[in-house]
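Read the structure below first, then the notes.
The complex appears here minus one protein chain, its other protein chains still in place.
Each chain gets a letter, A, B and C, in the order it is written, and its residues are counted from 1.
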Amino acid sequence: MLLFLDPGTDQAALAARLGDYGFHVHAHTYEGHTTLGLVGPGKAKAAELQALPGVRRVLPIQEPYKLVSRTFRPDPTLIKVGRATLGGSQMVLMAGPCAVESEAHIHEMARLVAQAGLPVMRGGAFKPRTSPYAFQGHGEEGLKWMRAAADAHGLAVVSEVMDASQIPLMLEYVDVLQVGARNMQNFTLLAALGKVRRPVMLKRGISATIAEWLMAAEYILSGGNYEVILCERGIRTFETATRNTFDISAVPVLKQLTHLPVVVDPSHAIGVRDKVIPLARAGVAAGADGCIVEFHTCPEEAMSDGPQALYPEELQQLARELEGICGAIGRGFARL
Amino acid sequence: MLLFLDPGTDQAALAARLGDYGFHVHAHTYEGHTTLGLVGPGKAKAAELQALPGVRRVLPIQEPYKLVSRTFRPDPTLIKVGRATLGGSQMVLMAGPCAVESEAHIHEMARLVAQAGLPVMRGGAFKPRTSPYAFQGHGEEGLKWMRAAADAHGLAVVSEVMDASQIPLMLEYVDVLQVGARNMQNFTLLAALGKVRRPVMLKRGISATIAEWLMAAEYILSGGNYEVILCERGIRTFETATRNTFDISAVPVLKQLTHLPVVVDPSHAIGVRDKVIPLARAGVAAGADGCIVEFHTCPEEAMSDGPQALYPEELQQLARELEGICGAIGRGFARL
Amino acid sequence: MLLFLDPGTDQAALAARLGDYGFHVHAHTYEGHTTLGLVGPGKAKAAELQALPGVRRVLPIQEPYKLVSRTFRPDPTLIKVGRATLGGSQMVLMAGPCAVESEAHIHEMARLVAQAGLPVMRGGAFKPRTSPYAFQGHGEEGLKWMRAAADAHGLAVVSEVMDASQIPLMLEYVDVLQVGARNMQNFTLLAALGKVRRPVMLKRGISATIAEWLMAAEYILSGGNYEVILCERGIRTFETATRNTFDISAVPVLKQLTHLPVVVDPSHAIGVRDKVIPLARAGVAAGADGCIVEFHTCPEEAMSDGPQALYPEELQQLARELEGICGAIGRGFARL
Partner (left out) sequence: MLLFLDPGTDQAALAARLGDYGFHVHAHTYEGHTTLGLVGPGKAKAAELQALPGVRRVLPIQEPYKLVSRTFRPDPTLIKVGRATLGGSQMVLMAGPCAVESEAHIHEMARLVAQAGLPVMRGGAFKPRTSPYAFQGHGEEGLKWMRAAADAHGLAVVSEVMDASQIPLMLEYVDVLQVGARNMQNFTLLAALGKVRRPVMLKRGISATIAEWLMAAEYILSGGNYEVILCERGIRTFETATRNTFDISAVPVLKQLTHLPVVVDPSHAIGVRDKVIPLARAGVAAGADGCIVEFHTCPEEAMSDGPQALYPEELQQLARELEGICGAIGRGFARL
């Protein structure tokens, strides 16, 4: 920790105080400004030190997260999801409907996912909705339908968990527990997910910085669950021409900071079908380990988020284009 | 609902489709662009209609929220909190520590709140923390201490509930259940709070639009709990000179859109002590019904958020200044 | 300047390189991370040092601006504008139309400003417009009309300069040269304004950080013109309920960082009449040295920005309320 002092600060008094916290203090003066370097077993947080008289600024030298950091673990974490592996040499395309709509429909969707050669299906059984008056999902019944449909085609399943109380139920049916953007800092949920042994796909909060997102992942890893997949799905900015702003830069930034796999969700980032394909291509070109998109047999009739769902033939086209881009940047493309 | 059509759309086919949804359709053409006005019992949501071929844009005519709207209820909602009433002619200043730290300390804090003439005390027993390694609060024990301290001085108590499972416990001890910014769209929690009969202080999510915030309040009211207080506490913007950007405009905007009381929290908005007072003054001058600030007997030793806590004498000065501003704008100031 | 090094960096090579730049280097290691403190006459900028191999981060110890800083000049800069003084004990309310519309109209407006007891009038003769098809102002003729109208009532005049080529003309007619938000980083214009000896009111760019804004002011001061007034007028954020987000926190932040006077412009921040008054009150309560608002004899007929213009009687009410708030916070209110 480095402290930058106000001019005229009583350094002796401050050093004594810092000694009480258990720090050894090294003072240096550059350009007429004094900085104190703290070493040793002291335990005060930056905010506490900031409150001390004369302290103008506190600069932590290390990142606040540890377990998720590349410094802590230089090699990439590989996470097995059904027949695919996230974080390795192959990019994984995942697809499915926004919500599980009916037993027959999810079976047809699973057939189409397998037909496109993709190893992982997504689908929501519990739906967080901005309005209390909107469709809230089929719950456990939806999970059962999706599991059976996926098993019939050898697919893995990703689905959202909305509350810690749902975890035991979800564990019976899904391969990856998704945490939605609105829950990224639901610390009760994160702590509970740290205690299970099942991969978690952690979506970025709509206004979360990359540092906060990594801290949220740290909550899960610090509980003992090391399999976390980070999913960029757009951030909130001033621009209103798109639903969110797809933060493509997050992909290379995360690949440098953390060993965890990074996935992109262009469907929720942009919210309109005809721009999902360009953004999916962009995400993969930027180095994402995976891409998760929504499609539907008939988007016009989807029970939620129809406007952003691809048509089945668009999904097949996307798979072909992504395979080509993977080739151009020296990467494989996971096939079922 | 109004639909704006793409040029060349097959209107007859679209009208037939809309008829299936239960809408009566009125077409008009302005400046060469066709719009369809939908009336009647049709039930499709904007997003579904957006997915229909030829529909360029869907414009809902009514706001998505109902119960929270001034249109629904023109008179202000008055919420009794201990000896004070929020939403009426008197502005209410509330104060207390970030976290309940010890039995002795919260008693001393209650004494200082009463001494400053203020009717409501705040204090956290469960603390949501960005880092899994930080102090997480004293839990039920803290609630007990705070209740006893408040009762000794005739104060009401505001404290944060982090999870639906904590509600029964909180109801035994607190007068106002606070929902933190990170939980503003925790719909499981909001739905549970709709079922209790205790005022809720709903903080604005750090990147929530005013419309989303009102929709979150609607979740609570739609469950039957009509006593919701809205609390502005800063939004996330590009500016890094302050922790958040205190959205002062939200105060007059909300007073126009909703009948619910509006409160400001300058401490969390700005995060540094010496700017809390100017911002508290600004919030009251803009028309807030209440103001909630953090103070501490000794901010340097606070267990959390010390840098933003006022000194006891600053709290007294603030109370005097706010009383003067209330006078200048024709408003009363609530005294214990 | 402090440099934070990547682990494993060749320190000797780096130190040699830094020596070539003219720096003396002091190395320290905290928590296993090495930092280099640079002192002496070296001249490289942060960005250049950042490019050196092994340099993870460069931290300038001093703020990039000098002349505008409170450190450089602890006492407030007082700027005389007609009969008022900005930056001193009295808060100055300034008012006028968005644009000078006609000779008769600006005379009537000047009469109303004086009648409300206000010492400074605003009005635009050159109008920057988002659309190339909108009204662009009356130019020099408008300036003449406004000068005569102001002189008839003893008022000072603030008006916008859009381009360096207009400066000589403006100097004949106006007391304060206003730089609009879109021109805040028009460095050609800023440099030219540094060479004149007339107060400049520098509006904050719609997405300018406070640091960038102060650097823009530094451009003017570094040319020798020390009379710069900073004007907060709203920043761009994700919120769409208001035209801009009025950054009220900027007022106390600037009062701490700089000796220059700080003014607020609630009219442009919010864009709708009925919220201008609450925000003007908030700005003054937060400690602004001045407040500039638009009003109009008949806002419905204003040639530009009518929806945000106050009615004359609202201006008088605002003046009374602001005088009351000034009293509550121990400040005077400038009267003509």
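Here is the rule we go by: a residue touches a chain if its C-beta (ideal position, glycine included) is under 8 Å from a C-beta of that chain, and two chains touch if they have at least 3 such contacts.
The shown structure was predicted, so the numbers you read here are calculated from the model rather than taken from an experiment.
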| item | value |
| --- | --- |
| Touch with the omitted chain, as defined above, among A:L67, A:V284 or A:L315 | A:V284 |
| Residue, one of A:L67, A:A217 or A:I270, that touches the chain absent here | A:I270 |
| Residue among C:G19, C:P53 or C:G332 touching the omitted chain | C:P53 |
| Residues of subunit A in contact with the chain not shown | 207, 209-211, 235, 237-242, 245-253, 256, 269-270, 274-275, 278-279, 281-287, 321, 324-325, 327-329 |
| Those residues of subunit C which, in the complete complex, touch the missing chain | 45, 47-48, 50-53, 64, 128-134, 162-165, 182-183, 185-188, 190-191, 206-207, 212, 215, 218-219, 222-223, 236, 299-300, 302, 304-307 |
| Interface residues of subunit B (partner: the chain not displayed) | 1-2, 4, 7, 26, 28, 30-31, 33, 35, 37-39, 59, 61-62, 71, 207, 236-238, 240 |
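The working rule: only the chains that are shown with their structure count from here on.
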| item | value |
| --- | --- |
| Chain whose mean Cα position lies farthest from subunit B | C |
| Distance from the mean Cα position of subunit C to that of subunit A, given in whole angstrom | 40 |
| Sites on subunit C at which at least two other chains make contact | 207, 237-238, 240 |
